[in-house]
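Moving on, here comes chain A:
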Amino acid sequence: MIRIIIGGFFLLSGLFALGIATLGMYRYSTMLNRVHVAAKCDTLGALFMLIGLIIFSGINFFSLKLFMVLLFLWLSNPVASHLIARAEVRTNTNLHEVCDFIEQENLKDDVNN
Partner candidate 1 sequence: MTVKTLAYNIPFISIFLMMIAAIITPVLPKRHRIPEKLSCICLFIVAVLSGYLIYALDTANGDIAFNFPVGHYPAPWGNELRAGLLEAVLAFCYSIAMLLSLTGNFQSTAEDIPERRRSFYCVLMNLLAASLLALTYANDIFTSYVFIEINTIAACSIVAVKNSASTIRAALRYLIMSLVGSGLVLISICLLYDLTGHLLMQPMHTKIIELVKNGKYIFPLTVSLALITAGLAIKSALYPFSFWLPDAHGSSTNASSAVLSGLVLKGHIFLIIKLFLRVFGLDVIEALRMDKVIFILGVTAMIMGSVHALKQLNIKRMIAWSSVAQVGYIFLGLGLNSVEGISAACLHIIVHACVKPMLFTSAGGLSAAADHLKSLHDLLGTFYINKWAGLGFVAGACSMMGIPGFAGFASKISLTMASFDSPLIIWSLAALALSSVLNALYYVPAMIAILTGTDEKIHGVHEKIIIPLSFKISIGMFIALNFYLGLRFVPLLRLIMRGVNIFG
Partner candidate 2 sequence: MNDGLKKFLLDFYNWVTGNGARTENEDAMTELPPVLPFTMEPDKIQSRFHEKTLQERRKDWINLHGLSVFSILYRSFSIITCVVIVGLLLITVSELPPFGDENNPANNEVIDRYIKLGGNETGAQNIVAGMILDYRAFDTFGESAVLFTGAVSVLMILSAARRKNDEPKNKLHSGFNDRNFLKRAPPIHELKDDDAILRGVASLSIPAIILMGCVVIINGHLTPGGGFSGGAVLSTALILCANAYGFKKVHEFFNERTYIFSSSSALLIYALSKGYSFFTGANHIESGIPIGTIGNIFSAGLILPLNICVGIIVAGTLYGVYALFSEGEI
Partner candidate 3 sequence: MIAKLLINHYEAVAVILSGIGLANLLLQRNLIKVYLFLAAKGWVSERAAPILLKDGSEWVMDVDKYVNPIPAGLVLTGIVVSVSVTAFALALTLRFYEKYGSLNIDSALSQMTKEQEILEAEAALKVDIGDNIS
């Protein structure tokens, strides 16, 4: 019983995070904002969902597989979002019109200073 409650709590919070992500995709208009929302909420949502599922199934081979899925999602999802954002910064020539950002060379200088 307690397992169902905890697992259900995790599943619901995962769903909540994913819903926020979907909302954010509509709410924001610029690419970088959208990537930000999608990356954070998706990662969090996936974590909650999978934890919920693991709790539901208990400790067995199946939950090991779920854990592997979690591991790879956490590896790949942030990196993918990072690459998308990077590509946007690199290729969008009108980026300074929508947001302030520091050029990478300047960034390096700042760090050095």
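Keep in mind that, in the parts below, a contact is a pair of C-beta atoms (placed from the backbone, for glycine too) under 8 Å apart; a residue touches a chain by one contact, two chains touch by 3 or more; residues count from 1.
Picked so that all candidates are chains of the complex that A comes from, given by their letters.
Since the model is a prediction, treat every value here as computed from it, not as a measurement.
Which numbered candidate, 1, 2 or 3, lies in contact with chain A within the complex?
Candidate touching the shown chain: 2.
In the complex of these two chains, what residues of chain A are touching candidate 2?
72, 75-76, 79, 82-83, 86-87, 90-91, 93, 104
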